[in-house]
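Data block below; observations after.
Showing subunit A:
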Amino acid sequence: MRALQFRRSVPKYAAAMVAGGVMPGFGARVGPLRLADVEEPDLPGPDWQRIRPRLAGICGSDLSTIDGKSSRYFEPIVSFPFVPGHEIVADRDGGRVVVEPVLNCIPRGIDPPCSFCATGLTGSCQNIALGSLEPGLQTGYCADTGGGWSTAMVAHESQLHPVPDDMSDEAAVMVEPAACAVHAACRPDVDQPSTVVVLGAGTVGLCTIAAVRTHLRPGTLIASAKHPEQRKLALDLGADVVVEPGEVRRAVRRMSRSPMVGDGVGEGAEVVFDCVGTADSVDDALAIVRPREQVVLVGMPGRISVDLTGLWHKEIRLVGAYAYGREKTGERTFELAFELVAQADLGRLVSATYSLDRYRDAIDHAAHAGSRGAVKVVFDLRGERNR
Partner candidate 1 sequence: MSRPGFVLEVDRSTPPILFHHGEGFRLEKLPAGSRVVYPAEPVAPLKDPDAAIRHALLNPVGDSQPLPSLLHSGMKLTIAMDNQAVPLPPMQRPDNRQRVIEIVLDMAAAAGVDDVELIVAHGLHRRMTEPELRHILGDRIYDSFAPHGLLTQHDAEDHDNLVLVGRTEQGEHVELNKRAVTSDLLIYVNVNLVAMDGGHKSTMTGISSYRSLKHHHNVTGMQHSRSFMDPPNSELHNSTWRMGRLLAGAVKIFQIETTLNTDTFPSQFSFLQKREWEWSARDRAAFLATSKSLDRVPPRMARSIFHGMKSPQRMTSVQAGEVEAVHQLTLANLHRQHLVPVEGQADVLTMGLPYLGPYNVNSILNPLLVMCLGLGYFFNLYRGKPLVRKGGVVILSHPTRWEFHPVHHPSYIDFFEQVLAETTDPLEIEKKFEEDFATDPWYIHLYRNSYAYHGVHAFYMWYWGAHALQHVGQVIIVGGEPRAVRRLGFKPASTLRDALEMAEDVVGRNPSITHIHNPPIFLADVT
Partner candidate 2 sequence: MRVPVRARFPLGKPNWPSSVPRPALERRTGVDYDTDWARKPAARVARAVIVDDVLRPALHLIASPTVHGEDRLVGLEAPAIFVANHHSHLDTSVLLTSLPEPFRHKAVVAAAADYFFTTRAKGAMSALAIGAIPMERTKVGRRSADMAAELLDDGWNLIMFPEGGRSPDGWGRAFRGGAAYLSLRCGRPVVPLYIEGTGRLWRRGKKWPKVAKRGEGVHLVFGSPVWPEEGEDARRLAARVENTVAALADEWSTDWWSARRRAATGTTPGLTGPSGGAWRRAWALDADASSRSGRRAWP
């Protein structure tokens, strides 16, 4: 089978770090990612199935891995060589499925499962390096399962969600990112806050805007977007006010009608979703959140340097939001995500598709999605040979 494979190679990894530092997406040219004909992965156990990806998205975390920027935190919880790709819609015998990629106790055959998996909070499972599989927090980071950027892979029964017939592949591939957003929107313990801010309007940001509008139902939703297409989509998906990143503090101040205190907003937003994950965005988030309220980190931050004095002084809660599982209402996040994708028509966020051969272009496009007017870039595997 043909696959994009990520291998352990220290010199290439270093080269990718340098190249990715110069120009995002450049790591794909010199780094450890290569297109190869490899053996299809074996089925690790009885409840596993072979599936053939149709579309597989390129995610921000994939890009940082390719550019050698991802945190060393991931070192023990991935296994090489792996095929990236965890936003997957695939064919299996008897129809299309979307993959829920977290490799928790159930796929790993750990019995009894950990306390999190037992209650459905599978995203919080920490047995991701144990059990019958090689380490890997998700499909797409594990040597045993294969990943979406290939023509074939394996998945556990529990990971598969059938796709309704009336849902397009493009919509289905957005279910995984939408699930992340739904989970993030369900994290804060507030109901109908008056002001919510979503920083960033990439895929995560836009999905979060849609999820917040549906699940958190805020009075005013302020979003920050850098590019005009993002701005249009943000407004369309439910933001009331969209401003440029440099303007967000003033916008929040005005909407909350509070004073400025230094560079910060006196009484800001009840919840801030940071969908960027840089030092600047976290700084902004801490400056605009209301005292005693929460900042949700949706974008993966990595190692950044932030002044936490404001967090201490304003007693801010900094909350992470990773993956999905089961929400407070008892529903599975993926079920909610299917609804959200259909209802908000998130399929339109898929802006470009590429074949595996053109993976360098695809990654380059994904790395500059915003400035090139795109949101989600995906690999289209439906036309690949050997499928």
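Operating definition for what follows: a contact is a pair of C-beta atoms (placed from the backbone, for glycine too) under 8 Å apart; a residue touches a chain by one contact, two chains touch by 3 or more; residues count from 1.
How these were chosen: all candidates are chains of the complex that A comes from, given by their letters.
Worth saying up front: this structure is predicted, and the values here are computed from it rather than measured.
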From 1 or 2, the one in contact with subunit A within this complex: 1
Parts of subunit A lying in touch with candidate 1, wherever the complex brings them together: 241-244, 247, 250-251, 253-254, 257-260
